[in-house]
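Right, I'll just put the structure down here and ask away after.
One chain of protein is taken out of this complex; the other chains stay put.
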Amino acid sequence: MPLDRNQLIGKEAILLLLQDKDQLPERLRQLNWKFCKGKVGAMDGKKVVAAVETAAKNQGIVKPDLYRETHALYHAILEAVSGVTRGSNQIGTLLRTVGLQFVIVRGNPYQDKAEGEWLAVVLYGTIGAPVKGLEHEAIGLGINHI
Amino acid sequence: MPLDRNQLIGKEAILLLLQDKDQLPERLRQLNWKFCKGKVGAMDGKKVVAAVETAAKNQGIVKPDLYRETHALYHAILEAVSGVTRGSNQIGTLLRTVGLQFVIVRGNPYQDKAEGEWLAVVLYGTIGAPVKGLEHEAIGLGINHI
Amino acid sequence: MPLDRNQLIGKEAILLLLQDKDQLPERLRQLNWKFCKGKVGAMDGKKVVAAVETAAKNQGIVKPDLYRETHALYHAILEAVSGVTRGSNQIGTLLRTVGLQFVIVRGNPYQDKAEGEWLAVVLYGTIGAPVKGLEHEAIGLGINHI
Amino acid sequence: MPLDRNQLIGKEAILLLLQDKDQLPERLRQLNWKFCKGKVGAMDGKKVVAAVETAAKNQGIVKPDLYRETHALYHAILEAVSGVTRGSNQIGTLLRTVGLQFVIVRGNPYQDKAEGEWLAVVLYGTIGAPVKGLEHEAIGLGINHI
Amino acid sequence: MPLDRNQLIGKEAILLLLQDKDQLPERLRQLNWKFCKGKVGAMDGKKVVAAVETAAKNQGIVKPDLYRETHALYHAILEAVSGVTRGSNQIGTLLRTVGLQFVIVRGNPYQDKAEGEWLAVVLYGTIGAPVKGLEHEAIGLGINHI
Partner (left out) sequence: MPLDRNQLIGKEAILLLLQDKDQLPERLRQLNWKFCKGKVGAMDGKKVVAAVETAAKNQGIVKPDLYRETHALYHAILEAVSGVTRGSNQIGTLLRTVGLQFVIVRGNPYQDKAEGEWLAVVLYGTIGAPVKGLEHEAIGLGINHI
């Protein structure tokens, strides 16, 4: 069965971030969806990964010692990084820097409850030269089953 | 000089698409920004590129016979495709299909008017197996000077 | 908790394929692990994906109508294709052809039962010019939580 | 003329590693094939490359001061790394760490002796977060003429 | 309208570098084309990017504080790096080193003056192991509208 148009996990995650909201919509809170937000500025890809992983673990979005949850999260982060870097997953090694906000959402976006929980990671902000103002926007979204 | 936080071209393009609006915000219309919207479903990467290019030319976002504008648009589209496919830019060759909406915005997102015009291309929708419902969301954003 | 060295899902999958065995080792059968085997020759990446997906669904390794299982499988297949093509995921578009055997295994390779089920997809065979004999071996392994 | 099914260089290299053997099969020793084994743990792609190159040179698999042999080896290593990383060739820059064993084999896998010598490099082990246990298996195989 | 065969910006840039000339051809000087040359040796991709950017800014090829010019230059550099590394954009992280000369040319290569100015970046030199002599040649060309 298809995605439920009222609970699109990627769209909700993007809107939470871009509209700078501090709460999930009421309908999602009733479904017990979880989310957290954070920021990271870095020239170093691994700092971006670490910032998102740490937030997800500290905020209880994933269980820190369960590898299957870390694995699901890691690939969702990488896919989001891939959108921000438009494919290369390289930042500082190519003399770029990023200033990003992120949102992580965990919930079930499908009509069929058997589809279980999924994870959405959004990264949005700027990428550019390591000089203030020499930058443009970028976004990335990673979605994975968890 | 930095991006103007009131006229972020990528963010405006994403919100136009996700909030399903038919107009640019008043402040952007007064700045003479242009935009258009469209849809494309395909297993074929080149159909996605063609759909966005055709819309941009038909709606007067870029001049059809000026290569520098086509070139700017093409690279913005490719970067957006790269977000949707999370790096590989491959769709049907790996047995995936996409159902996408797109928005193209042309305007000046920097405080300094000398920065001139820029282009934002957003693709948002679903990617998955060529079977109804076996799909999840994806987004891509490409930004280029024009 | 770490991988159980007696039930390494990737290693077992590779040995099943290379040693041309028709059964899982006794210790894995007792754990209720599942597997299937198949072959595919193609110049077309999507045929490789389709052959593995079809086998996995027909042999009951994944549930055909549960997207989270198809999604887990799809990414495991892509990772295996990436090993065979050594990064590009392109076959016929670069005038290569492949003759592959594949094995899919579903089981729990971790000591901690909470880690649940994982999937391993192995592709092994030859890749080369579309001329008999102008080819060398290649292998790819994709592992995903399911 | 095709590959000789009794002396498949990639398959032999993988089985040497996975079955933890210390000798080539008798039929390959009579053909004067060479091999060596080693281990490397790293968050740094260049340490993996260096470990394999050093072993190959120290064990006499390739001539250290002949660039064509170093070149053949280097590309075989990169292809193996590409299988382990499933395309990106990035390890620590994306906050991953690897614990790998490797085998290098040099021999002639073709029926036609004119095909001369080839090199197979296999990397097998685990890849994952820099935390004990948060990891899964990976394999990569690179084959090149030498 | 097509490229003007007498003022091909990529070809002129490559010949300036390979023929080790210190001047643009007379016909290009009359058109007010600009160029500069430089050298960089590095194991670090970001040093290559920085060397070319610094030369372009110091020699007046691009305006240092106009982001749209830096952005055009950056993407031209990345495309040239991609030719040198043949796709991966990775140097030291894979234990390679480069010794490169570069040429940057700014001019209008199209018959139609409305096409405005374009930028060509050429990198040519050697890539290989960090050992003298264990290397071969490589070239990369990036072209962008500016």
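The letters A, B, C, D and E name the chains in turn, as written, and every chain counts its residues from 1.
Just so it is clear, contacts are C-beta pairs under 8 Å (C-beta built on N, C-alpha and C of every residue); 3 or more make two chains touch, one makes a residue touch a chain.
Keep in mind that what you see is a predicted model, and the values were worked out from it rather than measured.
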Contact residue for the chain not shown (choose from B:Y67, B:Y110 or B:Y124): B:Y67
Residues belonging to subunit D that touch the chain removed from view: 66-68, 71-72, 75, 110, 112, 114-116, 118, 144-145
Residues from subunit B at the interface with the omitted partner, ascending: 44-46, 49-50, 53, 67, 70-71, 74, 78, 81, 89-90, 93
Residues of subunit E (touch criterion as defined above) contacting the omitted chain: 1-3, 8-11, 14-15, 18-19, 78-79, 82-83, 86-89, 109-110, 118, 120, 124, 126, 132-133, 135-143
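Here, only the chains that are shown with their structure count from here on.
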Most distant chain from subunit B by Cα centroid: D
Distance-maximising chain from subunit E - centres being C-alpha averages: C
Of A-B and D-E, pair with higher C-beta contact tally: A-B
Distance between the centres, which are taken as Cα means, of subunit B and subunit A, whole angstrom: 20
Contacts with 2+ other chains: residues of subunit D: 78, 88-90, 93, 133, 135-136
